[in-house]
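I am attaching a structure below and will ask some questions about it afterwards.
Here the complex is missing one protein chain, while the rest keep their positions.
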Amino acid sequence: MKPRLIIYLTLGFPDNEFVEDFVQNIPDGIIDGFELGLPSSDPRYDGPKIRSTHGERNHFSQDHMGRVLQTCSDRKIRVNLLSYYSDIENEGGKNLQMLAGLSAHEMIVPDLLIDYAEVADAFISSLKASGISLIPFFNAATPDKVIKKYVNETDSWIYYGLQPSTGINVPVNIPEVVERAKSVIHERDIIFGFGIRNGGDAAEIIRAGGHGIAIGSAIVDDLAKHDERAAILKISEYREAIDSAV
Amino acid sequence: MKPRLIIYLTLGFPDNEFVEDFVQNIPDGIIDGFELGLPSSDPRYDGPKIRSTHGERNHFSQDHMGRVLQTCSDRKIRVNLLSYYSDIENEGGKNLQMLAGLSAHEMIVPDLLIDYAEVADAFISSLKASGISLIPFFNAATPDKVIKKYVNETDSWIYYGLQPSTGINVPVNIPEVVERAKSVIHERDIIFGFGIRNGGDAAEIIRAGGHGIAIGSAIVDDLAKHDERAAILKISEYREAIDSAV
Amino acid sequence: MYQSREKEILPEYWYNVVPDLPEQLSPPKDSKKDTSSIDMLNRILPKKLLEQEFSFKRREKIPEEVMELYHQIGRPTPLVRAINLEKKLGYSGKIYFKYEGATVTGSHKINTALPQAFYAANEGVQEVVTETGAGQWGTATALAASLNGMRSKVFMVRTSFNQKPLRKQIMEIYGAKVVPSPSIETEFGRKTLAERADHPGTLGIAISEAVEYALDKGFKYLLGSVMNSVITHQSIIGLETARQLEIEGEEADVMIGCVGGGSNFSGFVFPFISGKAEMIASTAEEVPKFTHGKFGYDYIDTAGLLPQLKMFSLGAGFVPPGIYAGGLRYHGAAPALSMLVHSGRIKAEDVGENEVLAAMRLFAGTQGIIPAPESGHAIASAIRYAKRDPQSRKNIIINVSGHGLLDLSIFSRGEK
Partner (left out) sequence: MYQSREKEILPEYWYNVVPDLPEQLSPPKDSKKDTSSIDMLNRILPKKLLEQEFSFKRREKIPEEVMELYHQIGRPTPLVRAINLEKKLGYSGKIYFKYEGATVTGSHKINTALPQAFYAANEGVQEVVTETGAGQWGTATALAASLNGMRSKVFMVRTSFNQKPLRKQIMEIYGAKVVPSPSIETEFGRKTLAERADHPGTLGIAISEAVEYALDKGFKYLLGSVMNSVITHQSIIGLETARQLEIEGEEADVMIGCVGGGSNFSGFVFPFISGKAEMIASTAEEVPKFTHGKFGYDYIDTAGLLPQLKMFSLGAGFVPPGIYAGGLRYHGAAPALSMLVHSGRIKAEDVGENEVLAAMRLFAGTQGIIPAPESGHAIASAIRYAKRDPQSRKNIIINVSGHGLLDLSIFSRGEK
C-alpha cells in the first residue's frame, strides 16, 4: 500500500486568501488529504509553532472554510477537520450543525478523549447523527482500554501522536511507538503525526509499519512567510521520503 | 561396672595429722582412690574453697606425704598426686625425683596442657622415665585435637572437669558434657570432677555414662572443722548416689 | 546485592502504569505563549529520561548497568512480616512492610537517582545538579553521581541546610557540593536574596536555582518525584513486593504509603493497580493536597520554569509549615496518582504530627526500625486501619519509604 501523507493547516493562517490558494495550487497526487484546524482560543495541546497559527479567532470565517472545503471536494482531496472540544462546547454545537452540511465527514477532536472523556460517547453519537465520523486521536499516553473502546466505537482511520503534543521534540523511539500502536489497534489505518521533524522520521514510521504521516509544524514557517513554493517543496520531500521507505 | 569415687585432699590441710588419720580411718570400700594435692603458692585454677586449703606452703612436708602414701599403699587405696606445673618448674624437678620413689604412679598436672603446652611432650616423657603416668586433665574448653593427642600419649584414666575450674558453679548441662567427653575419648575411663555440688549431680554423671566422679570442695568445710565423721558421712552419700545410679 | 537468588525478586523491567489507567493522562501544558517549557526539558534532562517521560511503555527494560547498581545499593529491599507490630496491635491479619530504608542511602529516592545519573553519564555529562528539601533526594543524587563518575551539586533549602548538618555531611562524603538556597550562584537566587537577605528558602526556589544552573552550565538536572519517568523507576518497589508476596504465598489486601510528590507511593501500588487491593495514600495534615487541594493544571515549580501538570495541588505558591516530615511538604502530587485519587480507585487520608510520632515510636519499639517521618505517615495510617477492625484477616502491606536515622531530632519536639 502507498503510504499516506496528510498536511495540517490552520484555517485562516497566515490569511484566508493564502490558504484558499494553497489548497488550489498544491500539485495533484503529492498529498492524500488535508487536516484543517479550526482556530482555537486555547490550543493547549499544541506547541508554540502551531499555537502561533491559531492567532486571533477572528481571522477565521465560515465562508472561508466553505471555500476551502469546496476546492478540496472539487479536486477530490480528502479532508478532515480538527477542533478542540472546549471550543465546540463553548459554541454550543453551532460548528457541528454547520459541519454537517459540508463535504468533510471526518473530524479530529484532540482533547475529547482526554479532558472530556465523560461526554465522549454522547458526542460521538451526535457526530454520527450528523454523518460525521470521529477520527480517534491517540498517543503513547492513551491507555490500552481507552484505545480499544474508541476503536470499537468509530470506523475511520486513527490519528496517533508521536509526541504528547505538537511542537514538543522530546526524544522518541519511533519503531517502538509504531509497534505499540499496531499491537493495540488492528485492521485500521494508523496515521502518525505530532513532531515529525524530517524525512528521516517520516521514513522510519513507514518502515516500522505506519500507514501514513501527518505534517504540520514543519511548514508553519513557510506559510507564515507566504512562501507557497517552499512549503510545497518541503511536502514533496516528505512524499519522496515515505514513498522510498516502502 | 561399679562407678568410681575419688576424694581430693590437699596434703597438709587442715594439718598433717588430720590428713594422715583421715586416710587411715576412712572405711574400706567406700572410695576408689585419693587424689592428693601438693600445696601450691598459686592454685590458680581452683576456686576459693580449694584455694583456702593450699594456705601456706610450709604446712606441707615430704615426710607427711610419705606417710600418707604409705598408709594408702598399706590399705591398697589407689592414689594419684596433683601438682601445678608452675610449682614443678619452680622447684626444678625436685618433686619429680622424690615422687619417682613412691607408690603413687599417676599424676595430674592441671595447668600442663593449658599454660605449658609447649613443654608437655617432654614432661610426659620424663614422667614416664620415672615410672609415672600423666592423668590427662581435660574439660569442656579442651579442643578435640588436644584431647586426642594426649589420650594417645598417655595410658591412665582421664580426669574431666565439669566446670572450667573448681569452685565455680556455673550452670552445666551434665548429659551434654559427658556425651561430649565420651564422643572424643574412647576406651578409657573418664572420671568427672570440678563442681559436683551434690548427689544428684553425681548420679546424673553416672547415668550419662561417666565412669566415676571426683569430690573435693564438697568436704572442705568439714575438713576445716576437723570433722572427720561429717566428711565421711558426706562421702558415703556420694557413694550411695552413684551406686544407685547404675 | 545481595544473593544471586535474589535476582528472582529483582525485576528486569520497570512498569509504567499509564497504558493501564482507566482514562488518559492529560499531557503537560506549556505555560508560556511563545516558548515551550516542555521543549526546554531537552536542555536539562538526560535524553533517555525524557524519552521515558513521554513514551509510556508498559514495560521499560532496566539497563544492565543500572541493574548492577541496584544490586550494589541494596536491591531487592526486604519485605518483612511485622510480627511484633501485629502482636502489639492485637491484629488478626498479617502486616508486612516493604523496607526502602534498607538501601544504602536510606530511602527509595536512589531507585530513580541511579538510572537518571546513568543516563546522564552515558551522554557524556560531567556534572548533575538538583535541589533538596529534607535531604533524602540530595543524598541519593550525590551517591548516584559518584557511582557514575560525575560531580554533583545540590541546592539545599536554607532552613534544612542549617537544621540538618548530617545531611549536608553525607552528601559531601559522597562528593557533592552543597549550597544553601537561595544562593548567590544563580540570578534567581541573587534576586531572591536581594529582596530578603535572610530568606529561609523553599523547595520551589531551590528547584528554580537548580534548573537555572543546569541551563547555564550545560549540566543535567535530576528530578526526585512527580514526573512519570520517576514513578516508572519507582515501580521497582511494587514489582519486588509482588514477587515477594508470591514467594510468601500471600496477597495484598490493603496497601498503604505516604505521599509527598507521589513517587514512593505510586511506585509501590501501581504494579497492583489492576488487582483488587485497597490502596490508601497517607498525607500530612499540614499539607492536605488530596483532601483540600484542587484537581487541575498547576505548576511543578514555584517559579514556573517547568511545565504545568494536571494534578491535585494546593497551589504552586502554597507555603507549607516547617513540619517534621520535610518530604511531604510538596504542594502537588504526580498526575497518574492524582487521577486515581480523583477517580476513587485510591483513597487518601491526612495524618497529624502527634499521631505520626506515636506510630514511629511504636514501630521502632516493635520492629526495631526508626522510620523516616514521611514513612511514619504510612505506618500511622496502617495502625489506624488495623485498630479499626482488629478481627480482620486482611493482609496490610505498608511501604516504609526510608529510615529516619538522620531525622532523630524530630523526637525532641512535639509529644514526648
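Some observations on this one:
For reference, chains read A, B and C in written order, and residue numbers begin at 1 within each chain.
Rule of thumb we're sticking to: a residue touches a chain if its C-beta (ideal position, glycine included) is under 8 Å from a C-beta of that chain, and two chains touch if they have at least 3 such contacts.
This structure is a prediction, so every number in the text was calculated from the model and none was measured.
Of the chains displayed, those contacted by the omitted chain across the entire assembly are B, C. Within the set C:Pro28, C:Gly106 or C:Gly238, the residue that contacts the chain not displayed is C:Gly106.
From the options B:Arg44, B:Arg75 or B:Lys225, the residue with contact to the unseen chain in the full assembly is B:Arg44.
When the omitted chain is restored, the residue from C:Met67, C:Ile170, C:Ile237 or C:Ile273 that touches it is C:Ile170.
When the full complex is taken into account, the listed residue touching the unshown chain is C:Gln72, out of C:Thr35, C:Gln72, C:Ser92 or C:Asn354.
For subunit C, the residues in touch with the chain missing from this view are 1-6, 9, 68, 71-74, 78-80, 83-84, 102, 104-106, 110, 143, 146-147, 166, 169-170, 172-175, 244, 247-248, 360-361, 364-370, 405-406, 408-409, 411-412.
For subunit B, the residues touching the chain absent from view are 44-45, 47-48, 51-52, 113-115, 117, 139-146, 163-165, 167-173, 176-177, 180.
The definition used in the following text is that only the chains that are shown with their structure count from here on.
Contacts between chains form some other arrangement here, matching none of path, ring, star or all-to-all.
Note on chain placement: the centre of subunit A and the centre of subunit C lie 38 Å apart, centres being C-alpha means.
Between the CA-based centres of subunit A and subunit B the separation comes to 106 Å, rounded to the whole angstrom.
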